[in-house]
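Notes to accompany the following structure.
For this view, one protein chain was removed and the others were kept in their places.
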Amino acid sequence: MPSGIVSLLTDFGTKDPFVGVMKAVMLARHPRLSIVDLAHGVGAQDVAEGAFWLERCFRWFPAETVHLAVVDPGVGSARAAVAVSARGHLFVGPDNGLLALVAADGEVRTLDLAALGVGAPGATFHGRDVFAPAAAELAAGKPFAEIGPATRLAVAAPLAPPELAPPELRGAVVSIDRFGNAITNIGAELLPPGAMVRVGAAALPIVRTYSDLDPGQLGALVGSFDTLELAIRDGDAASALGLRRGSPVVLIGR
Amino acid sequence: MPSGIVSLLTDFGTKDPFVGVMKAVMLARHPRLSIVDLAHGVGAQDVAEGAFWLERCFRWFPAETVHLAVVDPGVGSARAAVAVSARGHLFVGPDNGLLALVAADGEVRTLDLAALGVGAPGATFHGRDVFAPAAAELAAGKPFAEIGPATRLAVAAPLAPPELAPPELRGAVVSIDRFGNAITNIGAELLPPGAMVRVGAAALPIVRTYSDLDPGQLGALVGSFDTLELAIRDGDAASALGLRRGSPVVLIGR
Partner (left out) sequence: MPSGIVSLLTDFGTKDPFVGVMKAVMLARHPRLSIVDLAHGVGAQDVAEGAFWLERCFRWFPAETVHLAVVDPGVGSARAAVAVSARGHLFVGPDNGLLALVAADGEVRTLDLAALGVGAPGATFHGRDVFAPAAAELAAGKPFAEIGPATRLAVAAPLAPPELAPPELRGAVVSIDRFGNAITNIGAELLPPGAMVRVGAAALPIVRTYSDLDPGQLGALVGSFDTLELAIRDGDAASALGLRRGSPVVLIGR
């Protein structure tokens, strides 16, 4: 049974009407859909950050939710437009690595534009012209097998998983949140007791929660999405440490 | 049959609770309405940008959608509050030029505040006190003819259409999107083959899509809303060219 729910994850921001028009297209096809913004503040064209958030967040939605993800620097080029059925959810977006982290063991299909009634999409906004129509139809109950022919993803996720180089483990900052916390791709399961975090010249203790830090103290903790996160109590850790998306983070003392 | 859908376009941003309270007012009247954010990042008090986006975007929504638009520097003054029925959609907002681009061949009515149960609106927030009640009633099925007495728009759109000065055509930047693309009011239908774009001292080629540009290269293309747009591959064209809303853009070589 379709969930009737579509989640939206993009790098479009909320200033411009791009997201609103994608919703319009979906409602014009199926007025009763429930459309939920997951986030639109993925770094511009940062496929790695988008892939990370999609994988970390989809599981909180009801089963059979359709996740429409658009971070699409190659729009208008030859990259494929696909849908993925995996882990009880559906995903729609470009085949550029964005869906790669959720697609393991899943089924992938190339979107059949003619069957969607999408004759000649524009060259700049496939979120509206291609992906929104496909997501709307799937959420309204179109069988996955009818969305297009079976295929495989051609492009892997752009960010390598954390690399083990004993006695170190090397990961990276994937996202910097509104508070300046630096969220890494180092999963909680990789953190043995007694580990420390090294960022540039700084060594940070690992604590349980923000409240365990003194005001102004830097530390690392397992964040809300079960990965290591660098924080400063009542402050902006990314600024304090000069971190950006992609900055290396090293786990030591394992 | 009413669509039950209201789109919202404002310059209120999303930081403050202004948009949320407008939605509250509509739901307090009709709890089953479906309310969609078109955009809230129109430049502060920039009626020209709001009018442009409204005209470019309304058509993607289902027929009979009510478009509630509030960019209202004259709130509290004598400017009229109106509703417009045009092109199969309904529009509600101030008569300050914001609705002028969509109102051609349409029917215009002054909002009858007493009939709406809006006795004495405040002087600062007609989005909540006047326009939201009217939009909610129309979306819930109130006949357009009962929204108030027939009138005409008093104020034209603030931005002149592109001016033909052979061999040139002179338009302007209307909006700068999150990626730094500069969106102009020069419609795709005005672009003959072989044209170039001049911005200040720079001459830009016209290409089909972002991917046709080399990294770092400046160019112009028909954007997502069928007007000319200035872009730089993997960069911020508005910053690179020093463009702002209102900056002149010239089409040459026609």
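Order of writing sets the labels: A and B. Residues in every chain begin at 1.
The working rule: a contact is a pair of C-beta atoms (placed from the backbone, for glycine too) under 8 Å apart; a residue touches a chain by one contact, two chains touch by 3 or more.
Everything numeric here is computed off the predicted structure, so don't read it as measured data.
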item	value
Selected residue (touches chain absent from view) among A:Glu146, A:Asp214 or A:Asp234	A:Asp234
Chain not shown: contacting residue from B:Leu27, B:Ala140 or B:Ala203	B:Leu27
Contact partner of the left-out chain, one of B:Arg56, B:His89 or B:Arg128	B:Arg128
Touching the absent chain when the full complex is considered, from A:Cys57, A:Leu113, A:Val155 or A:Leu190	A:Cys57
Interface with the undisplayed chain - residues on chain B	12-21, 23-25, 27-28, 31, 35, 44-45, 73-77, 122-125, 128
Chain not shown, touching residues in chain A	3-5, 7, 9, 14, 34, 36-41, 53, 56-57, 60-62, 65, 175, 177-179, 208-212, 221-224, 229, 234
